[in-house]
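With one protein chain removed, the remaining protein chains of the complex are shown where they sit.
Letters A, B and C mark the chains in the order given here, with residues in each chain numbered from 1 onward.
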Amino acid sequence: MVDFLLAAAGFVLLMVALGLVRILRGPGDADRMMAAQLLGTGGIAVLLMLGAATGVAAMVDVALTLALLAAFSSIAYVRAADAALPHEGGAERDP
Amino acid sequence: MTGVLFNVALAVLVLGLAVWTIIAREAFAAVVGFIAYGLLLTLVWVQLQGIDVALTEAAIGGGLTGVLLIGAAARLRGIEAAPGAERPRNSLYWMAGAVSAAVTAVLVICVLALPDPAPTLAHEVALNIVDTGVANPITAVLLAFRPMDTLLEAIVLVFALIGVWSLAPDDSWGGRPGPVQQSDPNGILAYAARILPPLGIVIGIYIFWTGADYPGGKFQGATILAAMWLLLMMAGLSEAPPISRGWLRVGLVAGPLVFIAIGFIGVLTAGDFFGYPQGLAKPLIVAIELALMPSLTLVLGLLMVGAPQRVAKL
Amino acid sequence: MNAATLFGLCAAALAGLGLFGLIVNPHPLRKILAFNVFGTAVFLLIGAIARRGAAAGMGGDPVPQALLITGIVVAFSATAIAVALLLRLFDVTGRVSLAEDATADVQAPPGEA
Partner (left out) sequence: MSHVLDLLTVVAVAAGGFFFFAGTVGLLRFPDVLTRLHALTKADNLGLGLVVLGLLLQVDSVLAGLKLACVWLLVLVSAGSVSQLIACRARRSAQGR
């Protein structure tokens, strides 16, 4: 079980790392942010699996913190990008 | 074996992202690379058995620093400071490369030549931790064995905030910090800002409270609370208070002042600055943490918002 | 190779990278990033040393680990000041440059500055 969870953690890490190619290629800012977002979620999954494999319960707390905060930079990006376009007045609208 | 492979993959990824952060052509792409780098560092700390450090890195490196840098990068978008004249000369590249390579080489030699068995204070900590009443060795070090570091850190944070505020234009001094946030109260961001903070506050206080016995503590908890406050401000549901408010200034310095006062109580009762009287160590440590928590939350939140920019209505 | 040595070597490489970026990148925001990479390299080095000091049932030497937490928070406050300085520079001069003559041709401050 421990080996399986470690291997699964490694697999997920590898997958989200491949997704990082989007940071290199872009083309838009949104694509880059999405790659960071995927890495955040993948990082949470890896932490949970490592925690279960090693039996360190506190790793779930680290995952909780990441789950709360990992989306913040994407939110900051959307806010700042909206504010940078003057003709929209920075207001967001629902679709 | 799986563990070693995992670590090697992690190290390669961290290095790759660092290279990207340094060489990327656009500042924005470099910042996103740095955010990913911060997230991966959290995993590195876990692998180095520093769960407390991982928590701090997740909260600060993965959260707040990213928000700060993304905000700046998006604001400076399109204003890449790359007029041809400013590109460094080739000789500078070679010199910088040589110096950096030399630093790396020296550090590699140092890492490989570290003494074996490694010197450690873990035994002393294990021996003396019983007197403090807390079970998390990191908290014991931060608040009982080396409280001066923690005190100065709290003061440095307040000084940093004063430094940020002092960048305000003259007519904005005393006003509300940060740009005007306007957004739709029924928008998606406002929705997230109503759902997340209640959960976030519970988690922040949990991380703070569990810090006495398990990984966690006031810095991590305060960072989470500050992030929740920041979310409310970004969604336009709340505004930063004007920096001239009396309660705000009292709140900012209350934590460090209580910390110093408890240090002086130590002089009177135990004959030493920060000496805790026998049996009272745990209550005093909890008192310091409770006093520091709100101040740290205020300082961290306001550091994120930046200097006052709007003309103050005094 | 154990984790401490591996990440110690990784930290050595990161320190060189950060230093290089700090010197050659003209953009101030890039300098802040490079300085942060350099800072994390130092933290990682201390973390590797702390890991080697594992004893008495602890995963690492708690004293350097506690110093690391202090260091990360202080590095964050320094970054916040640097970013605020940079944005103020942009507000006043309308450009982002550390060159000596950058203030020689001050443009009108953009927007609401």
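Just so it is clear, contacts are C-beta pairs under 8 Å (C-beta built on N, C-alpha and C of every residue); 3 or more make two chains touch, one makes a residue touch a chain.
A quick note: this is a predicted structure, and the numbers were derived from the prediction, not measured.
Every shown chain touched by the omitted chain in the complete complex is listed here: A, B. Within the complete assembly, B:L189 is the residue of B:L107, B:L121, B:L189 or B:M233 that touches the hidden chain. Residues 1, 4-5, 8, 11-12, 15-16, 18-19, 21-22, 28, 30-31, 33-35, 37-38, 41-42, 44-45, 48-49, 52, 57, 60-61, 63-64, 67-68, 70-71, 74-75, 78, 81-82, 85, 87-88, 92-93, 95 are the ones on subunit A that touch the missing chain.
What subunit B contributes to its contact with the hidden chain is residues 188-189, 191-192, 195-196, 199, 203.
The rule we apply is simple: only the chains that are shown with their structure count from here on.
Identification of common neighbours of subunit B and subunit C yields an empty set. With centres set at the average Cα position, the gap from subunit A to subunit C is 21 Å. In subunit B, the residues that reach two or more other chains under the touch definition are 51, 64, 71, 73, 75, 179.
Looking at subunit A, one finds that none of its residues touch two or more other chains.
For subunit B in complex with subunit C, the residues that touch the partner chain are 4, 7-8, 11, 14-15, 18-19, 21-23, 27, 30-31, 34, 37-38, 41, 44-45, 47-53, 56-57, 60-61, 64-65, 68-69, 71-73, 75-76, 79-83, 85-88, 92-93, 95-97, 99-101, 103-104, 107-108, 110-112, 114, 118-123, 125-126, 137-138, 140-142, 145-146, 149-150, 153, 156-157, 160-161, 163-164, 167, 169, 179, 217, 219, 303-304, 306-307, 309-310. Note for the complex: subunit C touches subunit B at residues 1, 3-21, 23-30, 32-34, 36-37, 40, 43-45, 47-63, 65-70, 72-74, 76-81, 83-88, 90-91, 95-97, 99, 112-113.
Those residues of subunit B lying in contact with subunit A across their complex are 2-3, 5-6, 9-10, 13, 17, 20, 28-29, 32-33, 35-36, 39-40, 42-43, 46, 51, 54-55, 58-59, 62-64, 66-67, 70-71, 73-75, 77, 179, 181-184, 186-189, 192, 196, 199-200, 203, 206-207, 210, 214-216, 220, 224, 227, 230-231, 234.
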